[in-house]
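Everything on this sheet refers to the single structure shown next.
Note that one protein chain is taken out, while the other chains of the complex remain in position.
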Amino acid sequence: MSVSMLSVFVFGAFVVATSADTQVGLGAKVLVFPYETDFSYVTLMPLKDMALKAFTLCLRMATELPEERQIILFAYRTADYDELNVWREKDGRISFYMSGDGAFFHLPPLGTFRTSLCLTWESVTGLTAFWVDGKRSTYQVYKPGHSIRPKGTILLGQDPDKHLGGLEALQSFVGELTDVNMWDFVLSRSMIQAWHYGHKVPEGNIFNWATIEYELNGNVMVVDDD
Amino acid sequence: MSVSMLSVFVFGAFVVATSADTQVGLGAKVLVFPYETDFSYVTLMPLKDMALKAFTLCLRMATELPEERQIILFAYRTADYDELNVWREKDGRISFYMSGDGAFFHLPPLGTFRTSLCLTWESVTGLTAFWVDGKRSTYQVYKPGHSIRPKGTILLGQDPDKHLGGLEALQSFVGELTDVNMWDFVLSRSMIQAWHYGHKVPEGNIFNWATIEYELNGNVMVVDDD
Partner (left out) sequence: MSVSMLSVFVFGAFVVATSADTQVGLGAKVLVFPYETDFSYVTLMPLKDMALKAFTLCLRMATELPEERQIILFAYRTADYDELNVWREKDGRISFYMSGDGAFFHLPPLGTFRTSLCLTWESVTGLTAFWVDGKRSTYQVYKPGHSIRPKGTILLGQDPDKHLGGLEALQSFVGELTDVNMWDFVLSRSMIQAWHYGHKVPEGNIFNWATIEYELNGNVMVVDDD
């Protein structure tokens, strides 16, 4: 967990809570959200337009937050809609929302040890599933025919209740996030398992953690993953 | 997660809730029952007469249904009798009924990740056991001397309270079912473990998933297993 080469940015992030600069590349780095805030978040810039009819979103995370605490895990919002949000709910379920009612999954609890979590969805069938440490949940059918809209904002750490605003500390992420990758298609089981084990897979064509463009806001640390 | 070559059947299943046609073969396919209904089910046609003095029934399943919800896992019914039903009970036990009172087993909970489940029974001793991911439960002695009657109907997804009727949404299966195979004899431990791990075993001589004849009714999806 040495802060090594990025210590300038890290301490910059501690001190300067505004006007972030865009950084590039988080390979072998972890984002540490050290405590509950309504101002710490990381904005991600996608490699392509987010008009999506299918996707795979993968990340690794760990948290010490209590079991009954709501937690935002990923938020993509356009002006009027929560286009793609992933939550841990107060009842412990993991949920996935696109513009309205969500789909809810009973998964093993998130905790202090790292969980690898992927989410797949495709519009043509509506089939969606979470993948925990490479194991697929039961499929659910969620919003077949739907499309995700482009030109929104992608946040880690906070849920924006309106476009670029309305953050709530009690929904914030506290803990570690790393290896956030996204593809505009559904990865196969063998690819998701390979990703879980850290093997080589096709690079995320929406986000690729190693080359990702991002902005740190508030108190977020970038530390070596070890 | 692609629905590939069977997309015609899938969307047929979505749209047409009546007058199913017989299909053949489900190798590498999963049946997805996406939500609670009293009209979605799959009828299986056995390769031989179901007059049975012994059997092994194997399947793989996953469900997000709450723990206290009754779930039908397999139903074979003749005009007057539930000849062979497998349930998850409200108290979480897995049960096996032949024409009357059942046998109840405390097994690890069924959930969102796939469980492989086999059931063996033979009339001469009445010895019966469930096998979860290749591990045998404690034997119980259940209806020694009994015979299962032929000429009934085999359903996945619903429990018929009378022959071909009386379906209840609150007992329906929601989730995924695959690899349903049945033999008219008791497989050995090593065969059941081989089946669990996807290795080659003698083909089911009552049902063989790869060549099974079936009819989809209501909203049941056939998707690639991955």
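Labels A and B are assigned to the chains in the order they are written; within every chain, residues are numbered from 1.
Please note the rule applied: a contact is a pair of C-beta atoms (placed from the backbone, for glycine too) under 8 Å apart; a residue touches a chain by one contact, two chains touch by 3 or more.
Quick caveat: nothing in here was measured; it's all calculated off a predicted structure.
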Neighbouring shown chains of the undisplayed chain, as defined at the top: B
Among B:105, B:195 or B:214, residue touching the chain not depicted: B:105
Hidden partner chain, touching residue among B:120, B:158, B:172 or B:219: B:120
Missing-chain contacts mapped onto subunit B: 104-107, 120, 122, 124-127, 129, 132, 135-141, 186, 188-190
